[in-house]
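One structure, pasted below without further comment.
Only one protein chain is missing; all other protein chains are in place.
Labels for the chains are A, B and C, by order of writing; each one numbers its residues from 1.
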Amino acid sequence: MGRMRRGCVPGAGRGRAVLLAAAALAALAGAGRAQPRAAVPPALLAPPPAPASGLIGDDVSNDAGRALTLSWKLSPDDSVGLHRVRGYAIERAPDPSGPWQLVDSVAARTARFVDQSVRRNTDYFYRVTTLGPGGITPARSVTGPLRATSSWFNDRRYSVLVATILFFGFVLYFMASAQSGKKPFVRRIPGINAIEEAIGRATEMGRSVLFLPGILDIDEIQTVAGLVILENVAKLTAKYETPITVPVSYPIPFTIAEEMVRAAYLNSARPELYDPTSVRFISPEQFAYVAAVTGIMLRDRPAAHIFMGAFFAESLLLAETGFSTGAIQVAGTANVHQLPFFVVACDYTLIGEELYAASAYLSGDPKLVGSLKGADLLKILIIASIIIGCVLETLRIHGFTHWMQTQ
Amino acid sequence: MKRELPLLTTALIGLFMILSFFVPHEWVSVPADFLQATAIILVAFGYVLGGANVLRVNLDAVSKRAPGWPYKVLLVVALLVTVIIGVLDGIPREGGFLNAGTRSKWIYDQVYSPMAATLFALLAFFIASAAFRAFRIRTAEAAFLAIAALIVMLGRVPIGDRMTAWLPHAFQLGTMQQWIMDFPQNAAKRAILIGAALGVMATGLRVILGVERSYLSGEE
Amino acid sequence: MQWLERLDRRWIFVVMGLLVLGPLIKPLYLPLSVTEHVRAFAAAIDRVPNGSTVLMSCDYDPSAIPEMVPMTRTAMRQLLSKDCKIVITVLWNAGPGLVDSVTHETAREFPGKRYGVDWINLGYKSGNEAVMVLMGQGIANAFPRDYSGGDTRSYPIMHRVRDYSSFPLLVNISAGYPGTKEWVQQVQARFHLPMVAGVTAVSAPEFYPYLQSGQLQGLLGGMAGAAEYEKARGEKGTATRGMDAQSLGHVFVALCIILGNVVRRTRPAGGTA
Partner (left out) sequence: MSLHLSASLGTWLAAALTLCIFSFLYKDNPLYKFAEHLFVGVSAGYYIVLNFWTVIWPNLIVPLGKAAQGLGVDPEHKGPFAAELGDYRAWLVIPGVLGVLLFARLLGRIGWVSRWPLAVIIGVYAGIKTTGFAQGDLVAQVQASLQPILGRTPWETVNAVLFTIGLIASLLFFFFSREHRGALGVASKIGAYFLMIGFGAGYGYTVMSRISLLIGRFQFLLENWLGLR
């Protein structure tokens, strides 16, 4: 927390104030080019404005000691239509006796300024001078010393901290308990049944299965999830002796996919059925990839299409072409924009998190299952907070809502 | 060394960045700021590397006379020409290679820009044919989707209001569209948003713990 | 109806093309009405004190010109006509050249406005969220040079710009990642900077939760949003001129959905194909 320092030191070093303020006035006039400058000397038009008063200052909280905020009471002459005040000049000095330095000037009707040019842990004294067409009037007092300090904790972020710690705690707990052999329960995702049915259907029809792991590289989590699902799909196709085709768009997922399919066939009863061309590297270019895949769909007529991973604008083209060949289609993506196209054209669609859940379920990896369970537990807490919060709000009790506010 | 050090680096930096969110003190915020400045520069190197990779892959395809290799020659030439002109344009202008009047700006405006814009305009056609051939309303779920889609699609453009101008205000397509967007779809989107946030945080934690290391795969 | 099922999809392409082309040649002048979130967008800019400096991030590239460019122009006009100063940034790779042309063209409509004094284009920076957070410690730290290669700190407009606290409002015109979502997460939430957004229609639904929560004060969604914003500002730009074509296109897609399902329903024998 920043320390607060307020106070006024009456009458100090008015000497150079006039000079500095004149510079500020010139700057202000230069900045507001929209207003035509009076041809008559300003002093002939109006008397100098009454001074601003009550300057107070404070350290800006929750920062690294980089700013001070100042506010004052407007000059009594500063009112709309009067045109006696053109603005205010803010000056600061290391000592009440000077030397004074112009910080900035602000327009009329402004009673607040944040000085962002301060050095940390340094004392400053401030004064504000009223500028008008009729002359300049320094404030009658100086405020200070003010000092900007660093805070050790941002006190507007408690709720985020609590949420983060809770969530990390849950995930770590479930990971640990999964690793120690206590396998947490995760329900079977209906999409997995749909995938198995689709492969079964392809087997019955004596046609192949087409699997796409999305169009992004391995650093996309959806691609990883897709590849985990591919591992299981390949095991099934190897078991049922059904051919599988996997077009891939990036080199690294390609190597991983190839390895997975090969391993699945080599560990099956008929390793000789492994076709080295079943996993193909196509191109990272979106439309080139689509053209190649739709080509495969139309030529080879696979009976089952499985799309699992990150898809973008091509989802529409893939789903449409696939639909027109009459194949069973199962899709899954966390790219929400693309889900509508899959939902209407596919027999089953894994929606968002279901993709990750399916891959966690299939892999049985304690770390994946752990984070899934952690997220589930936090969801229960969220739902509880929403219900409690809505009830409290309805009863006009706002404390809980305010605590969560981060801004 | 090959794996452990990068994993440790990621873990420490990740934790430090999280810390810097809660601690504004300069002992934390200045190093965090430096790390961000570093990340920006590294990402830029990453893009340059990406371009170099495209060059390598395509030169490879040309030298192996892979199918369609003449197109790859075109690609490589286009890439090199763009780079050379860009570098030459930038030198006298302190890096302002895309300033008005440069050759790079001409390439950007007349070659890059129209093609980028047109590639996605193709989707207007595909979306219509997909609507006709692959929009199946078989289940209650699909029916909800279809009805919402039709109301929103028509209600968001002037013709929707024109078509239903004879109805009371509350039943006009524009009003219904707005209501769907503000309430039912908003509730669903918020649930997805919250779920996705948990997913990202879980992934972040796994990366920091070093259990999510797919980015390290590849060259051993 | 059987022939419809086997219809070559290129016929659908032809109809779509003609329906969009027609109204562009011969407009129908369908009346537009300005919706609530568009009004809120314009009002939020209106509330900015005259003469203050506003941050405007234009995160898009040429593939989203028809939606993003009209929003950029109208927002810039609204700000300049309030004597606001504008600091422009671009976080999309392929965007800076386009954004520079558009901003220069728009600024030229205001003869008194000078580059570097009333507005500045800081150009592109890679790094997405990292750039946003870095700007929080100093705009010029992240962007030491402007688009044209000049020293950012030497321009008069930058003398009063340190970090996000120098701006009363962030106007984000964005076509995807990085864009509105990231600005909300990293800047609006972190630095408490009020924000409005103009986004492509594809991503617009995703941002309704941010509107309801007040994280966004206004939203322009797609070309319709841009057209309504033009109307609210009394302009007739490319978005307004496109709305008739947009209307017919939507009606056609709606008919395709309905007709496609009717055709499949009336098919004599079953089967999924």
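By definition in this document, a contact is a pair of C-beta atoms (placed from the backbone, for glycine too) under 8 Å apart; a residue touches a chain by one contact, two chains touch by 3 or more.
Every value quoted in this text rests on a predicted model; they were computed, and no experiment measured them.
Only one of B:A66, B:A100 or B:I147 touches the chain withheld from this view, namely B:I147. Here one chain is not drawn; of A:D58, A:D95, A:D275 or A:D376, the residue touching it is A:D376.
Touch with the chain that is not drawn comes from one residue among A:A50, A:V186 or A:M205, which is A:V186.
Within the complete assembly, residues 64, 66, 157, 159-160, 163-164, 167, 184-187, 189, 285, 287-288, 291, 336-337, 339-341, 343-344, 351-354, 357, 372-373, 376-377, 379-380, 382-383, 385-387, 389-394, 396, 400-401, 404-407 of chain A touch the chain that is not shown. Touching the omitted chain from chain C are residues 10, 13, 16-17, 20-21, 24-25, 63-67, 93-94, 96, 123-127, 129-130, 133, 137-138, 140-145, 149, 153, 182, 184-186, 188-190, 200-202, 204-205, 209, 212-215, 221-224, 238, 241-242, 245-246, 249-250, 253.
To be clear about the criterion, only the chains that are shown with their structure count from here on.
Averaging Cα atoms per chain gives one point for each, and the point farthest from that of chain C is the centre of A. Distance between chain B and chain C, defined via averaged C-alpha coordinates, is recorded as 15 Å. The distance from the centre of chain A to the centre of chain C, each centre being the mean of the chain's C-alpha atoms, comes to 19 Å.
Chain A and chain B have centres, each the mean of its CA atoms, that are 14 Å apart.
Of all residues in chain B, those that touch two or more other chains are 21, 29, 119-120, 127, 129, 133-137, 146, 149, 189.
Along chain A, residues 336 each make contact with two or more other chains.
Chain C meets chain B in the complex at residues 7, 9, 12-13, 15-17, 20, 30-33, 35-36, 61-66, 93-94, 96-98, 100-101, 104, 125-128, 130-131, 133-134, 137, 141-142, 145, 147-150, 190, 205-206, 208-209, 212, 221-222, 224, 243-244, 246-254, 256-261, 264.
Contact residues on chain A toward chain B in their complex (touch as defined above): 62-65, 120, 150-154, 157, 160-161, 164, 167-168, 171-172, 175, 218-219, 221, 224, 252, 255-256, 287, 313, 316-317, 319-320, 323-324, 334, 336, 340-341, 343-345, 352-353, 356, 367, 371-372, 374-375, 378-379, 382. Those residues of chain B lying in contact with chain C across their complex are 21, 29, 33, 36-37, 39-40, 43-44, 46-47, 90, 93-96, 98-100, 105, 108-109, 112-114, 116-117, 119-120, 124-125, 127-129, 131-137, 146, 149-150, 153-154, 156-162, 174, 178, 181-182, 185-186, 189-190, 193.
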